[in-house]
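Of the protein chains in this complex, one is absent; all others appear in place.
For chain A:
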Amino acid sequence: MSDAVSALNGATYNGFVTVTELGLRGMITLRGDLSSAGVKNAAIGVTGVDMPGQRQVHTVKESGLAWMSPDELLVMTPYAEVGDKLAQIDKLLKGKHYLAVNVSDARAMFRIEGAGVREVMAKLCPVDMAPDAFTPGVFRRTRMAQIPAAIWMPSDDAVQIICFRSVADYAFGLLKDAAEPGSEVGLFA
(Lines give C-alpha, C1' and ligand atoms only; values in the text may rest on other atoms or scores of the structure.)
Protein backbone atom coordinates (compact mmCIF):
# COMPACT_ATOMS: atom_id res chain seq x y z
CA MET A 1 0.00 0.00 0.00
CA SER A 2 2.92 2.33 0.45
CA ASP A 3 2.99 2.99 -3.30
CA ALA A 4 -0.59 4.23 -3.52
CA VAL A 5 -0.93 7.91 -4.27
CA SER A 6 -4.13 9.91 -4.64
CA ALA A 7 -4.72 12.01 -7.73
CA LEU A 8 -3.35 15.27 -6.34
CA ASN A 9 -1.49 13.88 -3.34
CA GLY A 10 -3.21 16.15 -0.82
CA ALA A 11 -2.92 19.46 -2.67
CA THR A 12 -4.29 22.52 -0.86
CA TYR A 13 -5.26 26.11 -1.65
CA ASN A 14 -6.19 28.99 0.61
CA GLY A 15 -8.73 31.37 -0.83
CA PHE A 16 -11.78 32.76 0.91
CA VAL A 17 -12.30 29.12 1.74
CA THR A 18 -9.62 26.47 2.00
CA VAL A 19 -9.53 23.72 -0.58
CA THR A 20 -7.93 20.37 0.23
CA GLU A 21 -7.66 17.18 -1.72
CA LEU A 22 -8.33 14.61 0.95
CA GLY A 23 -5.96 11.91 -0.21
CA LEU A 24 -6.96 8.29 -0.50
CA ARG A 25 -10.43 7.38 0.71
CA GLY A 26 -12.11 4.03 0.59
CA MET A 27 -15.21 3.88 -1.59
CA ILE A 28 -17.36 0.93 -2.58
CA THR A 29 -20.21 0.97 -5.05
CA LEU A 30 -22.94 -1.24 -3.61
CA ARG A 31 -25.84 -2.00 -5.89
CA GLY A 32 -28.81 -4.05 -4.82
CA ASP A 33 -32.34 -3.84 -3.48
CA LEU A 34 -31.93 -1.06 -0.95
CA SER A 35 -35.16 -1.99 0.76
CA SER A 36 -34.00 -5.53 1.46
CA ALA A 37 -32.84 -6.45 4.93
CA GLY A 38 -29.73 -8.10 3.50
CA VAL A 39 -28.42 -5.02 1.74
CA LYS A 40 -29.35 -2.78 4.65
CA ASN A 41 -27.60 -5.05 7.14
CA ALA A 42 -24.50 -5.29 5.00
CA ALA A 43 -24.32 -1.53 4.45
CA ILE A 44 -24.92 -0.68 8.07
CA GLY A 45 -22.72 -3.53 9.20
CA VAL A 46 -19.60 -2.40 7.39
CA THR A 47 -19.93 1.30 8.15
CA GLY A 48 -21.65 1.56 11.51
CA VAL A 49 -23.91 4.37 10.28
CA ASP A 50 -27.64 4.44 9.64
CA MET A 51 -29.13 3.70 6.26
CA PRO A 52 -29.55 7.00 4.37
CA GLY A 53 -32.84 7.98 2.78
CA GLN A 54 -33.22 9.36 -0.70
CA ARG A 55 -30.55 12.05 -1.41
CA GLN A 56 -29.17 11.60 2.11
CA VAL A 57 -25.79 10.77 3.57
CA HIS A 58 -24.64 9.60 6.97
CA THR A 59 -20.99 9.71 7.94
CA VAL A 60 -18.83 9.18 10.97
CA LYS A 61 -15.22 10.16 10.37
CA GLU A 62 -14.14 8.43 7.17
CA SER A 63 -16.96 5.91 7.20
CA GLY A 64 -20.37 6.51 5.82
CA LEU A 65 -23.22 5.67 3.49
CA ALA A 66 -24.55 7.86 0.72
CA TRP A 67 -27.66 7.34 -1.39
CA MET A 68 -26.62 7.34 -5.06
CA SER A 69 -29.73 6.07 -6.83
CA PRO A 70 -32.75 3.87 -6.05
CA ASP A 71 -30.51 0.79 -6.27
CA GLU A 72 -27.08 2.14 -5.43
CA LEU A 73 -25.23 3.14 -2.29
CA LEU A 74 -21.81 4.62 -1.88
CA VAL A 75 -20.05 2.92 1.01
CA MET A 76 -17.27 5.06 2.45
CA THR A 77 -14.48 3.56 4.56
CA PRO A 78 -10.86 4.26 5.37
CA TYR A 79 -8.79 3.40 2.27
CA ALA A 80 -6.84 0.64 4.00
CA GLU A 81 -10.01 -1.17 5.02
CA VAL A 82 -11.66 -1.46 1.61
CA GLY A 83 -10.50 -5.03 1.01
CA ASP A 84 -11.83 -6.23 4.35
CA LYS A 85 -15.09 -4.37 3.95
CA LEU A 86 -15.65 -5.80 0.48
CA ALA A 87 -15.01 -9.29 1.79
CA GLN A 88 -17.45 -8.61 4.62
CA ILE A 89 -20.15 -7.43 2.21
CA ASP A 90 -19.57 -10.46 -0.02
CA LYS A 91 -19.96 -12.71 2.99
CA LEU A 92 -23.08 -10.99 4.26
CA LEU A 93 -24.75 -10.98 0.85
CA LYS A 94 -23.63 -14.40 -0.33
CA GLY A 95 -26.26 -15.93 -2.54
CA LYS A 96 -28.09 -12.66 -3.04
CA HIS A 97 -28.17 -10.58 -6.21
CA TYR A 98 -25.98 -7.51 -5.64
CA LEU A 99 -22.84 -5.85 -6.88
CA ALA A 100 -20.09 -4.56 -4.62
CA VAL A 101 -17.00 -3.16 -6.24
CA ASN A 102 -14.05 -1.08 -5.13
CA VAL A 103 -14.07 2.37 -6.70
CA SER A 104 -11.71 4.09 -4.25
CA ASP A 105 -9.03 4.67 -6.84
CA ALA A 106 -11.47 5.84 -9.51
CA ARG A 107 -12.28 8.91 -7.49
CA ALA A 108 -10.87 12.01 -5.93
CA MET A 109 -12.30 13.65 -2.84
CA PHE A 110 -12.03 17.31 -1.90
CA ARG A 111 -13.01 19.25 1.17
CA ILE A 112 -13.60 22.96 1.22
CA GLU A 113 -13.90 24.74 4.50
CA GLY A 114 -14.83 28.23 5.62
CA ALA A 115 -17.76 30.59 5.91
CA GLY A 116 -18.13 30.93 2.15
CA VAL A 117 -18.36 27.27 1.13
CA ARG A 118 -21.98 27.56 0.04
CA GLU A 119 -21.08 30.34 -2.35
CA VAL A 120 -18.17 28.48 -3.83
CA MET A 121 -20.41 25.54 -4.65
CA ALA A 122 -23.20 27.79 -5.95
CA LYS A 123 -20.77 29.15 -8.52
CA LEU A 124 -20.15 25.69 -9.89
CA CYS A 125 -23.20 23.51 -9.32
CA PRO A 126 -26.81 24.11 -10.34
CA VAL A 127 -27.92 23.37 -6.80
CA ASP A 128 -29.75 25.48 -4.24
CA MET A 129 -27.00 25.95 -1.67
CA ALA A 130 -29.07 28.19 0.65
CA PRO A 131 -28.80 27.17 4.32
CA ASP A 132 -32.49 26.28 4.47
CA ALA A 133 -32.28 24.15 1.33
CA PHE A 134 -28.94 22.35 1.56
CA THR A 135 -28.33 21.12 5.06
CA PRO A 136 -25.75 18.76 6.50
CA GLY A 137 -27.08 15.30 5.72
CA VAL A 138 -28.15 16.14 2.19
CA PHE A 139 -26.26 14.28 -0.54
CA ARG A 140 -26.45 15.56 -4.08
CA ARG A 141 -25.18 14.08 -7.31
CA THR A 142 -24.85 16.98 -9.68
CA ARG A 143 -22.47 18.60 -12.08
CA MET A 144 -19.62 20.88 -11.12
CA ALA A 145 -19.12 23.10 -14.17
CA GLN A 146 -18.43 20.48 -16.84
CA ILE A 147 -17.88 17.33 -14.74
CA PRO A 148 -20.07 15.04 -12.68
CA ALA A 149 -19.70 15.45 -8.93
CA ALA A 150 -21.36 14.43 -5.69
CA ILE A 151 -21.46 16.86 -2.80
CA TRP A 152 -22.49 16.99 0.82
CA MET A 153 -21.87 19.09 3.88
CA PRO A 154 -20.25 17.33 6.83
CA SER A 155 -20.91 20.52 8.80
CA ASP A 156 -22.29 24.00 8.21
CA ASP A 157 -18.97 25.40 7.07
CA ALA A 158 -17.60 22.52 5.04
CA VAL A 159 -18.43 20.77 1.79
CA GLN A 160 -16.99 17.49 0.58
CA ILE A 161 -16.88 16.73 -3.09
CA ILE A 162 -16.33 13.48 -4.94
CA CYS A 163 -15.37 13.48 -8.60
CA PHE A 164 -13.59 11.15 -10.97
CA ARG A 165 -9.89 10.81 -10.48
CA SER A 166 -8.97 11.73 -14.07
CA VAL A 167 -10.50 15.18 -13.68
CA ALA A 168 -9.13 15.93 -10.21
CA ASP A 169 -6.89 18.65 -11.65
CA TYR A 170 -9.84 20.31 -13.32
CA ALA A 171 -11.96 20.05 -10.17
CA PHE A 172 -9.17 21.57 -8.08
CA GLY A 173 -8.81 24.35 -10.66
CA LEU A 174 -12.52 25.09 -10.49
CA LEU A 175 -12.55 25.22 -6.71
CA LYS A 176 -9.50 27.46 -6.59
CA ASP A 177 -11.02 29.81 -9.15
CA ALA A 178 -14.35 29.96 -7.32
CA ALA A 179 -12.62 30.58 -3.98
CA GLU A 180 -10.40 33.39 -5.21
CA PRO A 181 -10.33 36.23 -2.66
CA GLY A 182 -12.41 39.18 -3.82
CA SER A 183 -14.94 37.03 -5.65
CA GLU A 184 -17.23 36.58 -2.64
CA VAL A 185 -20.88 36.97 -3.61
CA GLY A 186 -22.40 37.68 -0.21
CA LEU A 187 -25.69 35.93 -0.88
CA PHE A 188 -25.65 33.47 2.01
CA ALA A 189 -23.82 35.80 4.40
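One rule holds for everything that comes next: a contact is a pair of C-beta atoms (placed from the backbone, for glycine too) under 8 Å apart; a residue touches a chain by one contact, two chains touch by 3 or more; residues count from 1.
In this section, contacts and distances are computed from a predicted model.
K.L.:
Going by UniProt, what is the name of the one chain that was not included in the view, given "Aminomethyltransferase", "ABC transporter ATP-binding protein", "Cytochrome b561 bacterial/Ni-hydrogenase domain-containing protein" or "Aconitase subunit 2"?
P.N.:
For the chain not displayed, UniProt's protein name is "Aminomethyltransferase".
K.L.:
With the full complex in mind, choose from A:60, A:115 or A:130 the residue touching the hidden chain.
P.N.:
Of these options, the touching residue for the absent chain is A:130.
K.L.:
Residues of chain A in contact with the chain that isn't shown?
P.N.:
3-7, 24, 29, 31-32, 71, 97-99, 101-107, 119, 122-130, 133, 145-147, 164-170, 173-174, 177-178, 180-185, 187
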